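All protein chains of the complex are present and in place, except for one that has been dropped.
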Amino acid sequence: MSVSIVGLLVILMVFSLMFFRIPIAIAMAIPASIGILYLRGWDTLMSALDTIVWSQSYSYTLTTIPLFVLMGQLIYSSGISNELYTAFRNWLSGFRGGLGMATIGSSAMFAAASGSSLATTGTIGVMASKEMLAAGYSKSLTGGSIAAGGTLGILIPPSTMFIIYGMMTEQSIGKLLMAGIIPGILLTMFFMITIYVSSIIKPDLIAHTNEQKVTWKERFSSLKATIWIFILFTIVLGGMYFGIFTATEAAGAGAMGAFLIGLIRKKLTVAKINEAIFETIKTTGFIFAIVIGAFVLNYVLTITRVPHLISDTLFSTNLSPAMLFVIIVLMYILLGAIMDTLSMVVVTIPIILPLIEAVGFDLIWFGVIIVLVVEMGLISPPVGMNCFVLNGVVKELELTQIFKGSLLFMVPILALVVLLYIFPEIALFIPYSVQ
Amino acid sequence: ACGKTEGASSSAQSDKVFELNYNNLAPPTHPYTKNVSEPWAEFVEKETNGRVKIHVFPSSQLGTPDTGYDDVSGGVFDVGLLYASSDKNDILFPLSIGDLPFAIPNPDVAVSVMNKFYDKFMKDKFQDAVWLGASSTDTAQLYTTSPIETVEDIKKRKISNSLYSRNELIKSWGAVPVSSSNSELYESIERGIVDDVIYNTTGAIGFNLNEVAPNMTKLDLGVSSNGLFVNGNIFNQMPEDLQTLFKEKLGPKHQELMAELYMAQMEKSIQEFENRVKDKGGKVITPDEEELNKFKEPAKKMWDEWVKEANKKGHPGEEMMEFFKKSLEEEGVVIPF
Partner (left out) sequence: MNLFMKTVNSITAVNKWAAYIIAYVMVGMVFIFAAARTVGSPIVGDIELVQFTMVLMIVFSLAYTEKTDSHVSITLIFDRLPAKVQLVLLLLARVLTLLFCAIVCWVFISKMNYLSTSSLLGIVFYPFRILLVIGFFAWGLEAFRMFLLELARGKKDASLGIENEDNKQLVSGE
């Protein structure tokens, strides 16, 4: 049996286990281990596991994840996310679709302190859904706005997805995070425009607009919450941009900053701090498990030369870079529909990477593209984690309604992908201009 | 354990094809890949009449230098260069003598001295991996953001370093050693996280360090020595004639390619560096002997430390050092202390 066949069989087994609810870390690790055992024997399996488990835990880069997660958790526990929403609502009230835009805006703002899309969706979801439904927004537009707004969590830095991608492709985490800034702002605007335009084309999406009048005094006083986020964002990204911090140090400063902010605002109780830390521990545990699984799988794919087989096949058909790009994006949209997005990225990157490098695409830029297609995956049926989370925290929003509303927001994401293909500078301008 | 063998058309041992995975630490476009690992793979296949096939995996796909010995002895990869000073496995420690600052000036000397050292002290040390010969990269230099002429100039500066064993030296200059990974090196200088970098000449050009650290102080700090190893299990499965071929012809060929590349590259790279920084206010500084000795002096402590460390680990430290110095002298190298 050719070694490549073994590689393909391993992939097949990984997918089968995954779809039968085996935790994805284990679904990758077990078939990969069997593959190693078959091809190279027990000694190699032992050495490979030894090396992988040790190097991935004795890791400076991975430290970034618990620190950023803790930062987002503390900001949530400090009640800042609530106030953010109030601030955006106050400023956007009176606009057509203003409350929906406020949902997007506060999601984007919260995303600047949180590295996770699911956390962003869950956090903003509870408040936003209540207010939007009360203001007469249709359930689908409400659900779609929140789920889509939540996806900004991994595009606007910090972002655990960028960190995982950076670890797998050996790209600078700092550069990747900074590459997300402008696309993040653009996508926020695109989402807002989407709400505005759709509410004009289909007025019955917003049945009645009983948004109450807001005074200018209320507007300005509600701005206070945003200041905290600005401070954190400046420490974290400013620190990285101006060369004061590495990505890990910025995360440490951010977590410390969030902690101090919580104390200053006197909103952090011991119970809330504990909750934030326990959430962080869980996240660390499952992300580490996935990283281990991914690297074991990665090793099998490497020695079986599956990535080469695939890239040779594709290149022998004389594809142009543009066609290749279209194929890759389509593949990710398809996979994103049915797969958990984190596992999608860790399984596919080793296969896709040689292709991307051969065509000469910039790997920082491609990281942004990956995050955008992952965002689509998060809100596309049937497996859309953001929609699941929203459905979990807001029971009156049904899953089908959320998915229906989310489809609308795939359009602006896709538009940004195309825009980035034409103007890569949108992503690359900031990371390549660092001090 | 089963070696992965395939394509055996008959049961005769001599017809068996051995496929070996070569872990190449350099990227696909690196001169090392183009001039050493790939030509060597072709050479092996030709010399063995196709009985041994080498698959080269660039960009450390099969493992990083810190786990090299464990990886090759466990069969994570079958062939590759190991670096004693970077390897977390203590078994390679005696070979780290080749990395002492201001010891081995170039790859030719490395091959000759370190092979002798291996024969004398290390011959029966490795059970799970087989030694195919010593080699090295070119010598390291100091790359700086502002010109460094004297030891005084270097005080308080933050210096990044690819070889941890040099950190003591950096400290004794009054500077601060900073650890940063290779992938973050360029950025670290660019953003002022570090001021200067100690790096081997070819690598510095490869990373475009000249763009951010346009000055070079030519200290000839010494090479990074390495050794080519093959997995013991698969080696022992080979028929005797192949084993002999590996030891007598294929291993030495690898050394030869390494020395050819890095000897030539060393000269060329310094020239290339000078050309690149000429118009940008940068320069190559060669300290006179008196000044150079001031840079070298503190290294004596490290040589002594090495002996102590070796004794602590149960090796004949003094004897090893004595032999090492004698071999260096035989190559015409002047021991700085």
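Worth a mention:
Just so it is clear, A and B label the chains in written order, and each chain counts residues from 1 on its own.
Just so we're on the same page, contacts are C-beta pairs under 8 Å (C-beta built on N, C-alpha and C of every residue); 3 or more make two chains touch, one makes a residue touch a chain.
Note that the structure is a prediction, hence the values are computed from the model and not measured.
Within the full complex, the residue among A:287, A:306 or A:347 touching the omitted chain is A:287. Which of A:389, A:402 or A:420 touches the hidden chain is settled by the complete complex: it is A:389.
Here the missing chain is touched by one residue of A:60, A:220 or A:423, and it is A:60. Touch with the chain omitted from the figure is made, among A:3, A:18, A:310 or A:328, by A:18. Touching the omitted chain from chain B are residues 66, 70, 85-86, 88-90, 156, 158, 164-165, 167, 171, 176-179, 193, 313.
If you put the missing chain back, the residues of chain A touching it would be 17-27, 29-30, 33, 45-47, 49-50, 53-54, 57-60, 62-63, 65-67, 69-70, 72-73, 116-119, 122-123, 154, 160-161, 164, 244-246, 248-253, 255-256, 259, 274, 277-290, 338-343, 374, 378, 382-383, 385-386, 388-389, 391-393.
Everything below uses one rule, namely that only the chains that are shown with their structure count from here on.
Within the complex formed with chain B, the chain A residues making contact are 2-3, 39-44, 46-48, 50-51, 54-55, 60, 170-172, 174-175, 242-243, 246, 299, 302-303, 305, 434-435. Of all the residues in chain B, the ones that touch chain A in their complex are 1-4, 6, 21, 55, 57, 59, 61-64, 66-67, 70-71, 73-76, 181, 183-184, 187, 190-193, 233.
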